[in-house]
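Excluded from the complex is one protein chain; the other protein chains are retained at their positions.
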Amino acid sequence: MPWLSILIAVPVLGSVGVALLPKGADKLAKQLTLAVSLIVLGLTIAMAVQFSPGSTDRFQFAETYRWIPSFGVHFGVGVDGIALVLIALSAVLVPIVVLASWHDADAPTAKRSVKAYFSLLLLLEAMMVGVFAATDVFLFYVFFEAMLIPMYFMIGSYGGAQRSYAAVKFLLYSLFGGLLMLVAVIALYVIADKGTFMFPELIGAITDPATQKWLFLGFFIAFAIKAPLWPFHTWLPDAAAQAPAGAAVLLVGVLDKVGTYGMLRFCLELFPDASKFFTPLVLVLSVVGIVYGAIVAIGQTDMKRLIAYTSISHFGFIAMGVFAMTANAASGATLYMVNHGFSTGALFLIAGFLIYRRGSHHIQDYGGVQKVAPVLAGTFLVAGLSGLALPGLSTFVSEFMVLIGTYERYVVPAIIATSGVVLAAIYILWMYQRVANGPTAEKVQGMRDLDSREKWVIVPLLALIVALGFFPKPILDVINPAVDKTLANVSVTEFKPAVPAVAEPKGAGE
Amino acid sequence: MNDIAAPTIEYGQLAPMLLVFGAAVLGVLVEAFAPRYLRRSIHIPLTLAALVGSFALVLVQVFVSGVPTSPAAMGAVAVDGPTLFLWGVIAALAFVSVLLINDEDNFVAQAAAVPGSADEEDAEIAGFSQTEVYPLVLFAVGGMLLFTASNDLLIMFVALEVMSLPLYLLCGLARRRRLLSQEAAVKYFLLGAFSSAFFLFGMAMVYGFAGSVGLSDINAALPNVGGQEPLLVLGTALLGVGLLFKIGAAPFQAWKPDVYQGAPTPITALMASGTLVAAFGALLRVFWVALGNFDWDWRPVMWGVAILTMVAGAILAITQTDIKRMLAYSSIAHAGFLLTGVIATGAAEQNRDALSGILFYLLVYGITTVGAFAIVTMVRDAGGEAGHLSRWAGLGKRSPMLAGVFAFFLLAFAGIPLTSGFFGKYAVFSAAVAGGVLPLVLVGVVSSAIAAFFYVRVIVLMFFSDPAADGPTVVGPSVGTASVVAVAAAATVVLGVFPEPMLDLADKAASALFVR
Amino acid sequence: MTTHYLVLSVLLFTIGAVGVLIRRNAIVAFMCVELMLNACNLAFVTFARQHGNLDGQIIAFFVMVVAAAEVVVGLAIIVTIFRTRRSASIDDANLLKY
């Protein structure tokens, strides 16, 4: 059964269907979108249960069709653990976002087409699945670039006051990176001279160190802009702040992961030597991003911008984990991508609820929400705590693994990065205090608490965060083999403890 | 010299071209003898039939009688793979352009009448229309066909003029904003004549160098370069000037924006698609066939031209306020992208890839361009087409369908994946990288990033900004225009998702390169 | 000795080109273009003589024909614009710019 093709096809068809609905059938459009996204989720789960982590072949559910033989391009899809969890992430987030942005499109301001919004949403989902599933570098690139367009329209025509500025900035910035990557992609094909873009066959095809370095840069810059890594990050706060909450969730939760995913999948495996050569640089960028993003986040006065900057800090952690090139760090980074999707997603959505009620995204316009809307404030706190990687919440596991894994090989960066936990406490708790604590601001008086729809949006996310916080094993078991294969292709040596401790002492108890 | 052997002409091979010329002549006769009220109704089927016929004849040659392997008409005309491909492309583009031309009130009622004068009013009331347009178009198209096929500089010069002269006139025949139209005509004419003089002088120099104007002879003469190299250099340079002028490469691009803006939009469409295709065909012949062994000398120069063209086109387009001017600059930038392919010469293998890339690019760019201009004709306000970009604000809200299609075309120009434009760009750039002109490709992508800005800017205007109070009206398109848009959109989508068949065709067309 | 003719033709060509640049009157400018074409003709026949083949001379005829056609078209255009603007100065026609 061609699972992945179906996973891509269903949302596309859904999106067309929604687009073809008659004018004014907004409610129907929303319901249809929700239904389609749920079907996709179901299919994803069905696929995931058939996934066998232990299996020897690199990509499962693999399909390969000749697409453009003249260019050696195949429609090649398939997933390993890493891709699978990211696809699952998208599949989980989309229905939630649909539900969350139920009223985003039909805002009173201007007459915007509701169905267009949801149609774009489904189109985006198809591309998100495709970009993670692609096993053909060219196909990956196609999705990588094409994804921009729906998101561009979602920000541009449904966003906030400066939406068009933000949208254009987002599109051009990403496009610029993408075009550099295009050159690298072409060069990869030409130099590798394998006559194909299939990823597995390109591994190890580039041997000349100098070439590797140039191609690496071509790919890396694109991914660094996408992720975004310091100093290529300034588009994110604008885009995330202007985008409607739902779009922001997908933007930061999934689209940006394509960058870090690309680093892990393509930069490392296609250009192992170059990756090692550039590791110091990348680590510096990541660490700077971690601390810098956190500090700037502390200084923000706009809730969504603040969250965006926290994400910049988090992407620093992910990139650091990827390039530390130890099993723990890489697995942690992959898990981080998933968890960050959930936790930041929750934060953005709740911020969206607050803004929708209060009509302002300035933090100082709030205060004492906890008194009038305890549930809302409670969920906000939990989401926030997941943002500061509180143990017992999923983000802790990934952050801990990234840090400890990095520490195995690069002590100083890991230590500096760890200071991020203190800063995280400051920006999250300070925001929470200003929003939810203290005397209730008069504008906040009578703010209504979460209604059932909003609870349905938030509860699944928080449930996932808590569950994965106590029992991450299922996901890690999926990720680890894939990560090991990846690192095997990079051929890095695992670290050895100085004084290896003996295993647990044996003995029969009572 | 008393016995002159009668030349042998392979009429079969030249049929597509001859058909167009024949139809053109017929058109003139129609103008001469048919009563005014009948002319249009005769011209339209005649013209369309001629173009369809020539397209069909091309297909016949490709699939039935097979691609010739030697030049025709005593080596004056080369009907080879690339020629046939480009003939097909030109015929198709001309066909859709004619569909646009059919649309009423694009053309002046009576060119001779002074704008705003009484007799202009009379002409309009009488419902005249300048039906000479059709034969003129056919002559121009015939010229294009010959231009791409000419295997001999003399023929090329003639073809150049046959192609250009009707276009000069057509530029001046806009129904509205006639001052602009006439100005465009005079500018295009003077500069065109000027540049063709350069071409001719270059031709003379080359003749002086090689003793012949046959492309293959020139190529043959290259190895034994004697003391007359200055002639060759001068000739190459001036030929280049003439051709680069036609494709609108910097620094010879100055005419393009003015002419594109002033000319009647359907004619702009024809020029932006057909002329560009034809000019590139000729350019390739001159520089690959005639000067093939001289490439070590002309490539570096072409580098400079290409870079200048791409950057100038992209940067200048950013601040344009008129949609047609903006598209003109975008076509300059695209000419630059195509030049990277022209430069990417090397072994036969490499040349083939580059050639097929260029052929494919020309096809997809031409179709999308015609579609874009077709939409431009549909957005009108009191004074005719709403050229100024500010008038396009909020179009996406008023007529989403139209704006959506236009946005799609713009994305294709910008080379976003899943549009035909992307594969065109990819085909050329990949050939260029393989040909070892990576830096040029880098410049190319950077300038296409810049170029993306102004395409995106139009989308922002149409979709993200609120409509102006007295916004332009979108006229219900005539069948012709509608079908043009539909065809262009379809082609852009299909070639953007399944380019393979067309790529194959281009590969086959390029497989044998040019006959000598 | 053919070089003299060449020098002359280059001279004529240059004069024509410069004329196009400096003369405002459309007709005159256009005549300068014609001058350039004729300079080419001179070059052609010269080379024909030099190479001892007739191609050059044939080409010259072709060029004359083309030039004639060009005149027809050109004058038509210039006359129209003159009637519209009551001036044959090509500098007056600069509505299209920037």
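The chains carry the letters A, B and C, assigned in the order they are written, with residues numbered from 1 in each.
Going forward, contacts are C-beta pairs under 8 Å (C-beta built on N, C-alpha and C of every residue); 3 or more make two chains touch, one makes a residue touch a chain.
Throughout what follows, contacts and distances are computed from a predicted model.
Asker: Would you kindly match the missing chain to its UniProt protein name, picking from "Branched-chain amino acid transport system ATP-binding protein", "ABC transporter permease", "Sarcosine oxidase subunit alpha family protein" or "NADH-quinone oxidoreductase subunit L"?
Answerer: Not shown, but named in UniProt as "NADH-quinone oxidoreductase subunit L".
Asker: Using the touch definition from the header, name the shown chains in contact with the chain that isn't displayed.
Answerer: Checking the complete complex, the chain left out touches A, B, C.
Asker: Touch as defined at the start, partner being the missing chain; which of A:Phe144, A:Phe348 or A:Tyr407 qualifies?
Answerer: Of these options, the touching residue for the absent chain is A:Tyr407.
Asker: Pick from B:Leu38, B:Val60, B:Ala112 or B:Ala254: which residue touches the chain that isn't shown?
Answerer: B:Ala254
Asker: Using the touch definition up top, pick the residue from A:Gly42, A:Gly204, A:Gly392 or A:Gly446 that touches the left-out chain.
Answerer: Hidden-chain contact among the options goes to A:Gly392.
Asker: Specify the residue from the set A:Ala436, A:Leu461 or A:Leu487 that touches the hidden chain.
Answerer: Final answer for the missing-chain contact: A:Ala436.
Asker: Even though one chain is hidden, which residues of chain B still touch it in the full complex?
Answerer: Per the touch rule, chain B residues meeting the hidden chain are 186-187, 190-191, 194-195, 198, 229-230, 233-234, 236-238, 240-241, 244-245, 250-252, 254-255, 257-258, 296-298, 300-301, 304-305, 312, 315-320, 450, 453.
Asker: Since one chain isn't shown, list which residues of chain A touch it in the complete complex.
Answerer: Against the missing chain, chain A presents residues 169, 172-173, 231, 233-235, 292, 295-296, 298-300, 327-328, 368, 370-371, 375, 378, 385, 390-392, 396-397, 400-401, 403-404, 407-408, 414-415, 418-419, 421-422, 425-426, 429-430, 433, 436-440, 471-473, 476-477, 480, 495-510.
Asker: Touching the absent chain: which residues on chain C qualify?
Answerer: These residues of chain C touch the chain that is not shown: 17, 20-22, 24, 29, 90-91, 93-98.
Just so it is clear, only the chains that are shown with their structure count from here on.
Asker: Just curious, how far off is chain B from chain A if you go by their C-alpha centres, in Å?
Answerer: Roughly 45 Å, centre to centre.
Asker: Once you find the CA centre of chain B and the CA centre of chain C, what distance in Å lies between them?
Answerer: The separation of the two C-alpha centroids amounts to 25 Å.
Asker: Measuring from the mean C-alpha position of chain A to the mean C-alpha position of chain C, what distance in angstrom results?
Answerer: 66
Asker: Show the residues in chain B shared as contacts by 2 or more other chains, in ascending order.
Answerer: Within chain B, no residue touches at least two other chains.
Asker: Which residue numbers or ranges of chain A touch two or more of the other chains?
Answerer: Not one residue in chain A touches at least two other chains.
Asker: Would you mind writing out the residues of chain B in touch with chain C in their complex?
Answerer: Contacts found on chain B: 111-112, 114-115, 154, 157-158, 161, 165, 168-169, 172, 178-180, 182-187, 189-190, 193-194, 197, 200-201, 203-205, 207-208, 211-213, 257-258, 261-262.
Asker: Using the touch rule from the top, collect the residues of chain B that touch chain A in their complex.
Answerer: Of all residues in chain B, those touching chain A are 396-397, 400, 411, 414, 416-418, 422-423, 426-427, 429-430, 433-434, 438, 441-442, 445-446, 448-449, 452-453, 456-457, 459-460, 463-466, 499-500, 503-504, 507.
Asker: What part of chain C is in contact with chain B in the complex they form?
Answerer: Per the touch definition, chain C meets chain B at residues 6, 9, 13, 16-17, 20, 26, 29-30, 33, 36-37, 39-40, 43-44, 46-47, 50-51, 53, 55-56, 58-59, 62-63, 66, 69-70, 73-74, 76-78, 80-81, 83-85, 90, 93-97.
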